[in-house]
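Below are the structure tokens for one structure; questions will follow.
Removed: one protein chain of the complex. Kept in place: all other protein chains.
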Amino acid sequence: MSHGVSSGNARLVSRSAQGRPSCVSLGETACIGDGHFLLVAGPCAVESREQLLASARAARDAGAGALRGGAFKPRTSPYDFQGLGAEGLLLLAEAREATGLPIVTEVLDPRDMPLVAEYADVIQIGSRNTQNYPLLREAGHARRPVLLKRGMSMTIREWLCAAEYIVSEGNSEVILCERGIRTFETATRHTLDLNAIPVLKALTHLPVMVDPSHGTGHAAYVPSMAKAAVAAGADGLLIEIHPDPRHALSDGAQSLDFPTFARLAHDIAHLRATLAPQRVRASI
Amino acid sequence: MSHGVSSGNARLVSRSAQGRPSCVSLGETACIGDGHFLLVAGPCAVESREQLLASARAARDAGAGALRGGAFKPRTSPYDFQGLGAEGLLLLAEAREATGLPIVTEVLDPRDMPLVAEYADVIQIGSRNTQNYPLLREAGHARRPVLLKRGMSMTIREWLCAAEYIVSEGNSEVILCERGIRTFETATRHTLDLNAIPVLKALTHLPVMVDPSHGTGHAAYVPSMAKAAVAAGADGLLIEIHPDPRHALSDGAQSLDFPTFARLAHDIAHLRATLAPQRVRASI
Amino acid sequence: MSHGVSSGNARLVSRSAQGRPSCVSLGETACIGDGHFLLVAGPCAVESREQLLASARAARDAGAGALRGGAFKPRTSPYDFQGLGAEGLLLLAEAREATGLPIVTEVLDPRDMPLVAEYADVIQIGSRNTQNYPLLREAGHARRPVLLKRGMSMTIREWLCAAEYIVSEGNSEVILCERGIRTFETATRHTLDLNAIPVLKALTHLPVMVDPSHGTGHAAYVPSMAKAAVAAGADGLLIEIHPDPRHALSDGAQSLDFPTFARLAHDIAHLRATLAPQRVRASI
Partner (left out) sequence: MSHGVSSGNARLVSRSAQGRPSCVSLGETACIGDGHFLLVAGPCAVESREQLLASARAARDAGAGALRGGAFKPRTSPYDFQGLGAEGLLLLAEAREATGLPIVTEVLDPRDMPLVAEYADVIQIGSRNTQNYPLLREAGHARRPVLLKRGMSMTIREWLCAAEYIVSEGNSEVILCERGIRTFETATRHTLDLNAIPVLKALTHLPVMVDPSHGTGHAAYVPSMAKAAVAAGADGLLIEIHPDPRHALSDGAQSLDFPTFARLAHDIAHLRATLAPQRVRASI
């Protein structure tokens, strides 16, 4: 192919490394990739038992397949809320118990990997840590799937190399998640780069998710970009929801309230059903 | 609204300037905006009578509502093919005659505006000229709709100000067209910024098109991004097609061949039909 | 050379096209390039006879070799001050008469080229018009040197191609002027890219100027960046000054008052004297 990028040194994750796209399992109930779509929703940060359980139920009721929530939060300022830490992990486990949803949560410190892996069904590595190689290596030894976000100024080739760090350590269960890149435009918090979806589909067998919440930074733009991501071929979505977005401790401006999320989940299911026949034809 | 941008000085084009979205008519057969979708296709440059007529027929047969083709080409190097000029306009008129499709073609020089306006149904102002104010003012005096592309490093606010130049001179028939912005990513030719769609929908009443051909620079990525644009709410698409992309005089790498375009046009019609009920509900 | 860029199609302007760097003359008193340094100062826009004459005298008294001032102003919004037009050109001619300084002024419209070339000693093509090819071609026919700014998202290779448009039409008197590019950083108005200086010195024989006023957007940062540009090997500087920056009709925040400019001009002369022996050694 004459595309503008090759997967370069990222051999194990390259499209040519295996016969068909990967499918990554989360817990016993959900999977993503190779035709399986996954909708993940939840609050940016775990703030309290009530907030998390309400969000988990709203996610489940709307049809989400997994729950997201941050216990360890990477914040630009040291004076901002840093997450509930280990207590947040306990609350996430309780929410899983209550709803049956597998949980996705972020790890920041390689020393916390065993603790996080004990509670999480999927370990998230955030955009600030995508070239934190000790953390990537630890994730390569964890017995959990890894959701690897794109760095804010990371090329797609560099992103695949970051995934290769994890896979080359022995963990082939990696999900890539586009979440917006840094550009000159200020109307959105970041520029969600949906082009990454077809580029990644050409270069790697790994499943591709999209996070329109961080990618736009504004709740009003999330539904449009979520549907666009699905139409472009994304294998999943990661969406922030909150019972009361205006009072969220972090990223409230980009969180959907529950009714808006329920409508979006419905629209996405409808859109997916429409696109399905095209997929079938495409794969013949 | 608490979005990251306001329309600022762009009063006449702002969402609040009129009760409902604008609908812009092209010739007597087509229109775009306020629920009307427009698919425009054609070659990057008019190369010959045969190439253009074949492209026009392929566009019409696949269901496109207008034909694009460049007679005056803005090329980075002075030694590259610069277009057929006035002869290209004659060929475009012939293609319109043959197919019934209204034509969209670019003007580079304010002195050419009367000539181009005589032949074109829609005057295109390209990404290199979006802050060429004498050209914008001339377009404001032309009695033709104007398709205004986004500049490569233009913020959305600046783009709306460029549209305001045209509208404030008396021509309110402006269509905005996202075509990719400059970022650090090199896997795609530009970064097609689909976020611009919901942002523009919140800020302006003007119709919004997307050009996934320039936006990605690779034919293989065009169908995914075209569908994504539709799902995000675009009012139209501008797509490059060529009877023999490998031998195109400009931008062959991003042009679709005719069968691929026909499949894409079919998929888009199907997708549009699916999304329609959602639109209706949204506007209640 | 194994640099990250070649001059590509830009043959006539390439370093290898002639034996030594070009020297461009302005009027009868000034020149730039091949060891000759030029300091250009003046207001962003010509606002009035008093404002311009005061600025011209302050420029001359501080040691500037030419006067800048905009009669035709490219403004983002159609409702902002657009310059005095032809009247501004008359005032510039009067300021030249009064001070002996050659004048640099911008042209926006190819139809204005004869008028502007009649008054200007150097024709400026601004950052919004660096890929306005009809304007570049007209500049190629003008019998005046051309100061070609870099576009806001223009690669150095594209910039050289824009210069090639002018030179290939017969006008070899082109001066390049770096003025900042679009990036994600918002602490400065643009990111002044001083790297362009050594890159251009390796690729082209044309003289290279720097505009730290637009490049930073803040008067407080102009002196540091002006000195940095000189240390990096720039052949000249373009600096905005105003008798009363707080009340300027455009770009006041980035304009120096006269005493600050006089100190900066003195520091630059001192720095130039220091660097001279290094230059001599380098050219042996």
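The first chain written gets the first letter, and so on, giving A, B and C; residue counts start at 1 in each chain.
Methods note: contacts are C-beta pairs under 8 Å (C-beta built on N, C-alpha and C of every residue); 3 or more make two chains touch, one makes a residue touch a chain.
Because the structure is predicted, anything quoted here is derived from the model rather than measured.
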Contact partner of the left-out chain, one of C:12, C:117, C:176 or C:192: C:192
Interface with the unshown chain - residue positions in chain A: 8-10, 74-80, 108-111, 128-129, 131-135, 151-153, 158, 161, 164-165, 168, 181-182
Touch residues of chain C, complete complex, unshown partner: 1-5, 153, 155-157, 181, 183-189, 191-199, 201-202, 215-218, 220-221, 224-225, 227-233, 253, 267, 270-271, 274-275, 278
Residue numbers in chain B that touch the chain omitted from display: 153, 182-184, 186
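The definition used in the following text is that only the chains that are shown with their structure count from here on.
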Inter-centroid spacing, chain C versus chain B (mean Cα positions, whole Å): 34
Of all residues in chain A, the ones touching two or more other chains: 153, 183-184, 186
